[in-house]
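Next up is a structure, given as structure tokens.
The complex is shown incomplete by one protein chain, all other protein chains being positioned as in the whole.
Here the chain labels run A, B and C in written order, and each chain numbers its own residues starting at 1.
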Amino acid sequence: MVSNVTVQPPLTAIPADLRTLADYEKRAEMHMTPDVWRHVQEGAGRGITLAENRAAFDRIGFLPRAMADLDGDTGIELLGRHHAAPILLAPLAYQRLVHAEGELACARAATALDTGMIVSTLSSIPLEDIAAAAHALARDLGKKPAPLWFQLYLQPDREHSLQLVRRAEDAGYEAIVLTVDAALKPAGITLPPGVDAVNLAGMPRPRQTSVPGGKILLGTPLAQSAPGWEDLAWLRGVTRLPILVKGLLLGDDAARAVDEGADALIISNHGGRVLDGLPSPVELIQNVAESTAGRIPLLLDGGVRMGTDVVKAIALGASAVLIGRPQMHALAVAGLPGMAHMIHLMRTELEAAMAQLGCPTCALLGPDRLVALSR
Amino acid sequence: MVSNVTVQPPLTAIPADLRTLADYEKRAEMHMTPDVWRHVQEGAGRGITLAENRAAFDRIGFLPRAMADLDGDTGIELLGRHHAAPILLAPLAYQRLVHAEGELACARAATALDTGMIVSTLSSIPLEDIAAAAHALARDLGKKPAPLWFQLYLQPDREHSLQLVRRAEDAGYEAIVLTVDAALKPAGITLPPGVDAVNLAGMPRPRQTSVPGGKILLGTPLAQSAPGWEDLAWLRGVTRLPILVKGLLLGDDAARAVDEGADALIISNHGGRVLDGLPSPVELIQNVAESTAGRIPLLLDGGVRMGTDVVKAIALGASAVLIGRPQMHALAVAGLPGMAHMIHLMRTELEAAMAQLGCPTCALLGPDRLVALSR
Amino acid sequence: MVSNVTVQPPLTAIPADLRTLADYEKRAEMHMTPDVWRHVQEGAGRGITLAENRAAFDRIGFLPRAMADLDGDTGIELLGRHHAAPILLAPLAYQRLVHAEGELACARAATALDTGMIVSTLSSIPLEDIAAAAHALARDLGKKPAPLWFQLYLQPDREHSLQLVRRAEDAGYEAIVLTVDAALKPAGITLPPGVDAVNLAGMPRPRQTSVPGGKILLGTPLAQSAPGWEDLAWLRGVTRLPILVKGLLLGDDAARAVDEGADALIISNHGGRVLDGLPSPVELIQNVAESTAGRIPLLLDGGVRMGTDVVKAIALGASAVLIGRPQMHALAVAGLPGMAHMIHLMRTELEAAMAQLGCPTCALLGPDRLVALSR
Partner (left out) sequence: MVSNVTVQPPLTAIPADLRTLADYEKRAEMHMTPDVWRHVQEGAGRGITLAENRAAFDRIGFLPRAMADLDGDTGIELLGRHHAAPILLAPLAYQRLVHAEGELACARAATALDTGMIVSTLSSIPLEDIAAAAHALARDLGKKPAPLWFQLYLQPDREHSLQLVRRAEDAGYEAIVLTVDAALKPAGITLPPGVDAVNLAGMPRPRQTSVPGGKILLGTPLAQSAPGWEDLAWLRGVTRLPILVKGLLLGDDAARAVDEGADALIISNHGGRVLDGLPSPVELIQNVAESTAGRIPLLLDGGVRMGTDVVKAIALGASAVLIGRPQMHALAVAGLPGMAHMIHLMRTELEAAMAQLGCPTCALLGPDRLVALSR
């Protein structure tokens, strides 16, 4: 982790004024270096997609139902497993940028709160160690581990991609999440000492190598190594784990991914970090749901910051949502307890919103409870 | 009341630069502690509903009528009583947070200006004392007391709810306002010494008691104690007072409340304090009016800050409006005279707006005088 | 005029950085007391109408015509007189609030630039002196005086209204402008020594005299003295001068005013100073034009700050526009030369815009040159 005299160390207990994820976000800046803060928060280009990921949620209003029965719970079934709530931790690169325990703290908090976690190819702790930490805590608590999935960035050499899949299988990961929208994104930050893509040790990394006047990207080896449909087919052939495709936004691509063997999709624009101008997932998920017609579960990633956002995503057709940047905020502010508190806040808000809508189960949430706000 | 060296005491006379409710709001911050100020002003979540309660009024424009006859007045009949203007004081919790005289000052100002007042279950002065103060002043002034209504939060034990109803009946309250939208809202502020829910002394309070990993809200005793339709039926059976249901927003729920015996409805989203994303009452009241088809009066609560807002609400189908946060502002700034002045300002603005529209009575105000502003 | 150590005296020459009316507005604040500045700039309520008067212009875009012939001029005929451009000075109260020469400076600048001026009942220089100053300068310059009109606020006593009309006729005013939308507006500022409604010396003024609990406005003598259709009929009967009605916004009222004998209308919401929520004149003028079907000229008042605004108003059906607050800005900054410069800037911008649109005469400007901007 970066050390810097002006960066405050993480808290070890949660102060009373941290009552929402927005409180964590506001406080997080003082627990990161300016470079890391910018890296965590920034979006591509002018930040239009980044802002839109929030604004699209804010434009959706609720139609409440008064005095309804409130007997129910937030549980869902997904890819054969029970989840206590329709909320998972999104795959994030380099979580040790903001806290020394990095992904280990996240995995333990997720375990304690029965919350699924997706570990990134670019995790700053080896994928095996993360799984081991989660499993050990589950044993200590006498409970079944929460689902762990592995997010895969395809490597220039297919053999290296296969190694990652096998390691994930061996470590007990229960699904592979293939990201298809970020192969051409520049790194965006110089990693400080002690933070690295440890899972890729010894593997060559794809790089943009343009020179002025020469080819830049199109037609270069970097472009050729970007994921294609044949890569999904290959992956389908080499693993029995369920495969989720992450980074689609439109119905056509989604339908094809189902045809090619995906078991679930994560509708995402990569948190607004890749192509500025992409619409938000919550704007598009109904279109995707129509195109895939219930054949597979859809997860939504991007802009989720409150329990009401979860309700909106579910009501529009998502089976569950991913939480991204708020992990970095909570982890920076207070490590493991921060992560656990953040997840608990989100779930508490989710239940309160479901109660106000008179919908005590996820299955009862539908577009009839939503209305466009006239803003 | 909270004491703090930096908090200015209430004024005892009204300075000339307090000419609108906005002036009171601006000044009020210096007469409260930061905690109380935040508590008074804040909305749920990102404050979208809180802002929308204002924005929805601001989007409505007027179509004036020139050179009309201006002979008339603002009086209305409501639940068998005459009101000098279609304006009542909304039920607010803990008014002693901002002024030592709290609800007593409000009741006296309301009496002096012939304005109805709704006293909260969570008043910081016993409901009997508030009624007594109003009645005593009316006697002194030789006038009939303005209508006093009692707002009821159902208690976990029905017997306690019944006690509150009987006490209100005995103290001369003329109607019961059953709030149905806030049973699951957290308190939001730690009460300072001397401010408490005195009406509930000796009664157990509903509480959220979740532990990480366990049930949070849905399916818990707290959720079970939230108001249901059977509670309205029960209340209808135990009192002869008119019953208003507060906290509905949609036509379906409103129609059912009428069927279940409500005598009037207060269309409200609880001032944006409960579920962020709810539309504003003024946006929805026409829908409610259509569903209830004139069977009972509709009152509107939320965002009313100017005389023009009253005109808009009436023109869209409300019989009257409630004033909420401006009470806290005026009370903090100048206690009883502040409250009286605030009510007078609102009524003066109301008359001026009616005059500009060429509508000298409330009955003449209709949607034909309104237009959506192109903003 | 108010004196105050922090208020800068008016300039006597125009610095090079005053190139637009916006430059004058920005600079004007330092040439007025804070009270006067607020009084000049403020709108009623939350300022929605004030802002809308600008925003409505800004939402209108242009469709240019390239490489057109530019032979023409901005002249128009109005009520039997030629105007060099479709721009007149709006009636403003108390112009000595911002400059010792007040209305005299305006009248002389208007004369020098062949611009019509409407003198207010509430002018701070006697109406006779203003006319005399304009006529004297026209004689000196060897030109015909620009049109002078007199704006009439009806007085509680009809005899006093008649006196004002007769004085205006005697002083050479060429039309009477009857304002019908502001009888109930409070004064808004305490006049400093030396500034007063000199035309009304000796006449009783209408006042709001409400007491808490009593009647406020509707049904009071003040409301009864507001202008009615019978007052327009009376005025029509006592003068042969053309009568303009100022303060209408809608087609119905406009059509009736024509039926009742008005010779022209000034579409106005009183600069957003009277009823907050009124739409802007530029938003409504097409509706008025349809209702009056070319029977009389329409003038537009409100929000005009640039030459492009004049083009938009004319293209939508106005015969001419009035300039209001910019007079106070220019007068405060630089007195007579400021006023003359401001008028010249406006006309230069007007010609440049007409040229870009390929429309070298006002008659060529029509709605086919406009488009709603997608903002």
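The rule is short, and it goes like this: contacts are C-beta pairs under 8 Å (C-beta built on N, C-alpha and C of every residue); 3 or more make two chains touch, one makes a residue touch a chain.
Just so it is clear, the model here is predicted, and its values are computed rather than measured.
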For the chain omitted from this view, which of the shown chains does it touch? A, C
For a quick check of understanding: of C:51, C:100 or C:355, which residue touches the chain that isn't displayed? C:355
Tell me which of C:32, C:282 or C:340 is the one touching the absent chain. C:340
Give me the chain A residues in contact with the hidden chain, please. 45-46, 48, 52, 55-56, 59, 180-181, 184, 210, 212-213, 215-219, 223-224, 226-229, 231-232, 247-250, 253, 257, 274-279, 283
Please identify, in ascending order, the residues of chain C that touch the omitted chain? 20, 22, 58, 60-74, 112-114, 306, 308, 312, 340, 344, 347-349, 351-357, 360, 371, 373-375
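Heads up, the rule we're going with is that only the chains that are shown with their structure count from here on.
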Using only Cα atoms, superpose chain B on chain C and state the rotation angle in degrees, rounded to the nearest 5. 90
Nearest to the mean of all protein Cα atoms is the Cα centre of chain B
With centres defined as the mean C-alpha position, give me the chain B-chain C separation in Å. 42
Whole-angstrom distance, CA centroid of chain A to CA centroid of chain C, is 60
Which residues belonging to chain C are in contact with no fewer than two other chains? none
